[in-house]
Every structure is written in structure tokens, then in C-alpha cells.
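Only one protein chain is missing from this complex, and each of the others stays in its spot.
Naming follows writing order (A, B and C), and every chain is counted from residue 1.
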């Protein structure tokens, strides 16, 4: 039992933070939002730092690191509200490494590691909401592989990514496929999202696809859990900053002749925000540390984590705005962006009520971290 | 639309309050608790005031008043945490007046009105919790009426009452009966309850019973709704006092050299308590004013009311104790008694989660007070 | 005690309902029912329709051309308008400055300003808040110096709602630095077309420009535009703030939006999900309880018997309910509330919305926008101060 970070992990954190603070400040972020919510150049900078290969084995051109390193990086990217979907890179790395045949790995992992290819998960369907097993996409075997017909929504950077990981029904069972965006039958319709990033509606019309695994639900659940852990860490980064700017504001802003940080009711709100942040940070650690556990244990743990994070995100985001007063609801000041980011993260990979259901249905007689 | 009380209602309130303040102070209440939680003498004083006949027609010896007058009286009894189950008298009055054959009315209503007979509802069964339709009690027709076999729990003043109103299954359908405590086959096992009042386990072994109505569930639902409205009003009385003593304490008690009412975080708690009290008072009015509405509308309204009251009771009770600090958890000081009373009232006639379920399942497309 | 409205009140309601049904333009109510963007023209069109009928100033006494309704009638009127999907009346003219002009203005000022307010022709704005002041309204810095028969106004106002459309603005200005902050404030009406007035819209978190900064750079204002006495403006401002207490809860709109929430939940397939449905049920009870609170206040006003000083509670609960229904609407759509497609919030947009349900387009924006409700009009923290002061003394 040990929650210290190694020196290497601290270096990784420092390098990422440095890039975020110097290379991805609020002004650059705003210009990327304005330009559509995704910058291939910025994504390339993540690659230059080696981050795109973070969780890819060294033989496939990556750094061969694990969930804790992923967490460290995501937390820092969260602090800068980086728009480029690094979460997706962690998902693609994990899904391909863990579930794809050797040929698919060899073809794609080095390209992910180098940053040449951005691969994103395209799983959301209209009727499914947060239920992973609901899938109307169809896969048919074609002469040299498979052909997919599907409509997938809210695909992160969907009109910018190089390829998609797509769940679809093959012979009544969910399988997972890889589809290149440049393939025939693929159309994308991109737009900005509420947090300033980018997504797309992706339509596949008999699009050629490569099989990742026929045990698609297992792999998809794994993908979502990687996503949850990364999202938890990202949210901790956002909340940490949201609390920090709120504290700074309260110590600066005067009303009725005194700093508003002198009002006890507001001070207690800060204490409650700190509580939510530290509970969230604890559960973010928990999520990443359980990511390699057996599936059932992992799913239970990740649901617990996302539930706690959801509660924390909503409270911290809303209160950060509230404690700022009027300036909190302006576009100009950063706190509203933290709030919107947290709002979107709460609804990513299952919202709070959804994960309450997961926790509730997976509950056992025992209790605690190790149960 | 009018929420003013008439002069007669105000007089009724004044008379009841006077009796509570002078005739039922904390010391007398404590002595009744010590003696078992019920005083026939005190109940007789309610009768002397005419209250036991409040909602019984004049021809049956009562005052012929309605739900609003019941509410006024209950609120005042709540302020004094009166232990004698006047709620039950309102229930018995309503059930017999509304559902019993003429002969039963003529036999019992005058005795209720005069205070000679205390009749209480004996409906709680082990397996039912708050579900009214669950009933294992059995009624068999006997030569000159019916015979009941049942175990009914937590019957208010069950070893002191003169008769019980008992739901039991007759030919597969719930019917409602009247059983005298002195009848053969009736045994009672009395004990004190958490709020200092009295209840009993009532066992019926082929006990002779008089039929009130074969449409038992309808009548039982009506009984429970009368009980809910009365309980809501009682709770408002308790909360009103709990807030008042808390305010008084906060303005008196000094800590760190100043009255604790000067701490903003505590002041805001008082504002939140006031909010809950006024929402509760509003919904108590609503409950009583909807008591004569058609059954479906009445049930929906009463569930809403009890849900709100449950939320309010828990918050006000807990915070009243919390704001008192150490003295709040002593038996000597009155506030812990308010808290325990509110705790018990929350679990009376369905708790908050139960009524949330009722509201949820009865929800319609429309919204608001009149929907 | 009676929950039902009297037959007279019911008849009044029917009259209003029929008139609103006949006169509220369908394109406008469509926008309101679906939280689509309302243009200046939409708002003013409805204001002029009301004005023509004499109901824009529906709270005005008869002597000033109002209908002279009592508190219950006003409530019924507002409820019928809200449920029918009428836009909220922009309050700065008819609800805010007009009562001040009636109470403290000269007959000449009344004749000059009230007709344009009553008809909906003149768009008024409010100039109360200043940068850095927040809920501390008395810390007015915007200065008006009397020079001859003019005031020279210099300073800045902010959070001026819809100020980009404003033609006139009523302002609290500082005319003296002596005594307590409250004592040197005056109440001034300023023509926004005057030289030296600059309006800059502030973009809010939902991307919309609902509020503005207003600068005054040596703006000349005739002394005839001063309301009442110099340095007594705080009194008039308080009069204004104490006016209109029940509608602060905005419960009628919340009733309409709760119904909309149920429709959205059905479309998104979560109405029959027990967990989600329970959240709606809780909100339903909140709305009923708030409405009962409002009705109690109205009844007390009508009878003049008991005074219920619980305006703070109405503001707190009303705003929390608004935030909650918008939150639940967004959560109902979940991932399908995340696309931010501004055009999709315009009526009649024909594009493809992800998932196909364009009704989801404004949900997140509305949720974001309504964070303001616990901040403006005296933040809920300030309201709790007020309530606790009332209870604790």
C-alpha cells in the first residue's frame, strides 16, 4: 500500500505540466476552440513529448507505461482543459494492446505511438444512452474482411481522427472493429461540443472494417473503463484548478469592504469543495489502480469511482461559478470553462445516476476498498 | 384561494394552545412518558375541550368540523408533543363517518366524541412495512358477525384503546372491521415508543369483529390519508417549536466570546431550517385542503405532502440538535425530544422514500398544485 | 381556508386564457416552449400586443392606465401567460422604473415616460450594478455632477440585461460622497442615445450576450430627468426592490418547464427509468411546495391580514428549482445534449442534429445560462442572510 509517485512519474508530471502551462495557455486554447475544437498541431506536440505512446509497449514504439502514468498525464491535461482527446489515445492503446490480433497491433500501435494516427472510440448510439450492450450497428462478413453499417454519435474529434474503434453486431454478438476514416462508406459530420472540443456524427455505410475481437462487449467494457479512469484523472485536474482560482478570487475580491473569503458561509463552501476534491482524487487513484484487476472487480471499482467523481464534479463546478458571482458566468473568465468541462465530463462514459445503478447492482455483502 | 383562518378556527387554536401550554407542559409530559406513555386523564382533558368530537357530526355528538380544524388542533398538539394519539381519533372519526354502516356509527361515534372510547387503527403487519395492500390478517364469518385472526404491530396506545379498526382479508378481499379490546381472543402487549408515547402488539385469535366495510382498501387508504394530513400538521407544530428553541439558544449561547447566532454558517443553517419549515407548513395546508378530494387526487396530494414533510422533518430535527451542540443530545433539554418525535413521525404512515415512490408512480404529465 | 380559486377568479383566468390564446403569436410561443432564441423583435412584438390591450403594465393601478388587478389576478395573468408560452415581459420598464416614476416622479415625468413604457414602444434598461459591487448595491461609484441644468455623468454600469437593445436606462448615480454610502445616491433617467454612452455586450458562458457593460463618458443629462430629490435615490431603489415579491419565485414558468422536462424524459427514454423518474418526482414536489408558498403569500396580500415576509425563501427556492429542471433536462438527453450547434437554437433550423432530436440542442446552454439565477437579484447567499436576520433578529 503506497501512494507515492516515483521519480519518473514526477518527471512525467512536470514535463506535461510545463507543456500545458507554456504551450497550451488559455489564449491558445480559446483559439483552438474558435477554430473548431481540435488542433492536429497540438496533438502532434503531445506526440513529441512521447505521450501518445505512453501506454504502448516499447516494442511497438511506445514507453510501455501503465495506468498510473496515464493518470498523471490526464490530470495535467485536465488542468489545462486540453481539447485534443488524449483519453481516446489511452483507450485505443489499451484496446488494441489487449484485444487485437498481432497483425492489427503491428499495423496500428506504432502509428498511435508516433502520433501519426489518432484512433478514437465510436460507440455511442442514439438508443443506447449509457448502456454498452445496446448496439444496432451491423457487421457483415465481406470478401476480405468485414463491412460495417452504423450510425455512431458524439465521436470525439470524429471528423479529424484517422480511424475508429467500432462495436457492431456480428452474428448476434457484439464484436469490435477498426474502421479507417478514409475508407469508402464513411461519412463524418463534425461540430463543436459544449466544452469547446470537437465531435462528429459518424455514418458507416458498408464500410470496410478490420476485426479487433469477436468478444466485443468484453473489449468495449475494458475500453470504457480505461476511459473512466482517464476521465476521473482529467476531472481531478480540472477541479484542482477550479478550486484554486476560486480561492484566489475569494481572497482578492472585496464586498461590503472586506475580502469575500472572510464570510464563514463561503468559507465552509470552500471546505466542502476541498472535501469533494480530495474524495475525487482518492477515487481517481482507486480507478487507475484497479484498471488491471479482473473484469468483475474492475467494473465494480470503476463504477464507484465514476459515481464519486460525478458527485464531486457537479458540486465543485457549480460552486466555483457560484462563489465567483457574476464574473463566474462570463465567457471571458476561465472558471465558466472549468464548469462546462466538468459538466461534459460528468456525462462522459456514463453519468452519475447511471453509475449509481452500476454500483447498486454490483453490490456485494462485503464493504470497502478491497471488497 | 384563501389561506386565512376563520375566527372560529383561531379560537380553536387558542383554546388548544392554552391547554397545551398550561395543562401539558414538559414536566407533565415527562411524567406521562415515565408512567408508560399514555394518560387516560390527559385524553379526557382533550375530550373536555370537545376535541375528541371535532370531526364527528353534531347529530353524533360532535362538533361537525373538517380537515382544517383537525389541522389546527394537530399543529398545537405537535407543539406540546402530546403523547395521547389524537391522530387516531381523527382517523376513527373519519373512517367510521365515511365508511361504516349506520348502526356502527350510532354505536361508536358518540362514544368517540365524548371521549369514552378511544379507537385506534391496527393495520401494521410485519411483512407489509408501508404497503397497505399487504395484509395477512384473516376474517372468517361467524354466527353473529365475523371472527378475526391477526397479528398487528405498533398499534398506538394499543393496550389502552377501547377498540381497534382492523383490516383483514375476507374472501380474498380486504375488509375493515371493528374489534373491541375487551373481546375474547384479543391480547395486547404494550411498550413505550421512541418518542415517549405508547404502542402495543395486538394479537387476535378468532376475535369477534363487526364489519365496517367490505371495501377495506378504499377505507384504509382514506384512513391513512387522514393520518398523513394530521401527522403533517403535528410535525409542523413540532418543527415550529424546534426552530424557536434553536433560535433562542443561538441568541443566548456564547462561544469564543460572542453569541453563536453571529456565525454566518450557522445563520444560513437557520435560513435553511426556516425554508424547510415554511415548505412543510405549505404542504401541510395542501394535505388538509386535499383531504376531501376524489381518492386518486387525494392520494397523490397526500403522498406529495408526506414526502415534503419527511424531508423537512429530518432536516429540521437533525439541525436543531446539531446547532445546540452537546446539550442537544441530552435527555434533559427539550430539543432532543423534538428530534425524536420528528424521527418517529417521519416513519409514521410511510416514510420519505416510500412516499417518493408514491409520488413517482402517480406522476402525471401536468404539474403544480392543481394537477 | 380554501385551495380553489373563487368563481370570480376562475372566470378571470378564463378571460385571460382566451385572450392569450387569441393574441400570442404562435411563432413566439413555439420558441418559448422549446427554449429557442428570442429576438429583440419577438420580445417587443409581444410587449406591444400586451401594451395595446393595456396589460403590459399589468401591475399598474388604474389611475395610471393599468388594469388595477389585485395580487391574485396578477398571479393568474402571469400564470396564463407563462403556461401559454409567452415570453417573460422585459421588466425594466413596466415593472421596475414605472412604479418609481409613479411614486416619486413629477406629473410631467409621468406624462413624459409612462405612455412609452405602457405601450411597449420604448425599451428600458437598468443601471444598478457596477463592476466589483456585486450584491453590495450601495457602493455606487458612477458619478453625476450637477452643472447648471444638467448632470454630467461619468462611470460604468454592468450586468445590464439586454442593454444592447436599450433606449433609456434608469441609473443609480453618486451625487454626494458625504455620510453613509446610501445617502449620496440619486436616481437618474438617461437617454441611451446621448453622446458618451457606450454599450458593450458581455459574452456569457452559454455563448450568448444577455448582459452588457454600459459606460458613461461626460454624458449630459437634463436635471429634469432626476427622479425625486437629489441624494434620495437609495430610498427609491429600495421601493423598487421591495416591489413585486411573489413573481420572484417564477413558479409559473417552472410549472411549464417541469411539463417540458417530462416530455423530454419520455423522448429520451428515461421517464420509465425509476432512478431518473424519482428525480423528476422530487422536483414535482418542490414545485408544488413552492407554488403553495406563493399562494400563501398571495392570499395574505389579498386579505391584508397576515404579512408573510418570506420573499427571500421564494427567491432561493425558485432559483434552485430553475437550475434543477434545466439540469435534469440536460441529463435526460445525456450525451445528446453535448453538441454545441448554435444554429440549432434558432427556430426553423433544418440541419441534422446528432441523434436527430433538435429539441436537445438548447438543453446544455439553458443549464449553463440558469446558473445566474442563484447569483443575480441578490445572490442566494445574501437571501439567506436576509432570511436568517428575519428569524434570528
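We take it that contacts are C-beta pairs under 8 Å (C-beta built on N, C-alpha and C of every residue); 3 or more make two chains touch, one makes a residue touch a chain.
As the structure is a prediction and not an experimental result, all values here were calculated from the model.
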Of the chains on display, those the missing one touches are A, B, C
By the document's definition of touch, the residue of A:257, A:294 or A:368 touching the omitted chain is A:368
Per the whole complex, from B:11, B:31, B:292 or B:330 the residue touching the absent chain is B:330
Those residues of subunit B that touch the unshown chain are 124, 126-127, 129-130, 153-154, 189, 191-195, 199, 201, 253-256, 263, 265-266, 318, 321-322, 325-326, 328-332, 336-337, 339-340, 343-344, 347-348, 351, 353, 356-357
Note that subunit C touches the chain not displayed via residues 274-275, 278
On subunit A, the omitted chain is touched by residues 1-6, 9, 68, 243, 247, 250-251, 261, 264, 267-268, 270-272, 274-275, 278-279, 282-283, 285-286, 288-290, 304, 307-308, 356-357, 359-360, 363, 365-369
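The rule is simple: only the chains that are shown with their structure count from here on.
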For the pair subunit A and subunit B, the C-alpha centroid-to-centroid distance in angstrom is 52
Touching two or more other chains in subunit A are residues 263, 265
Among subunit C residues, those touching two or more other chains are 381, 384
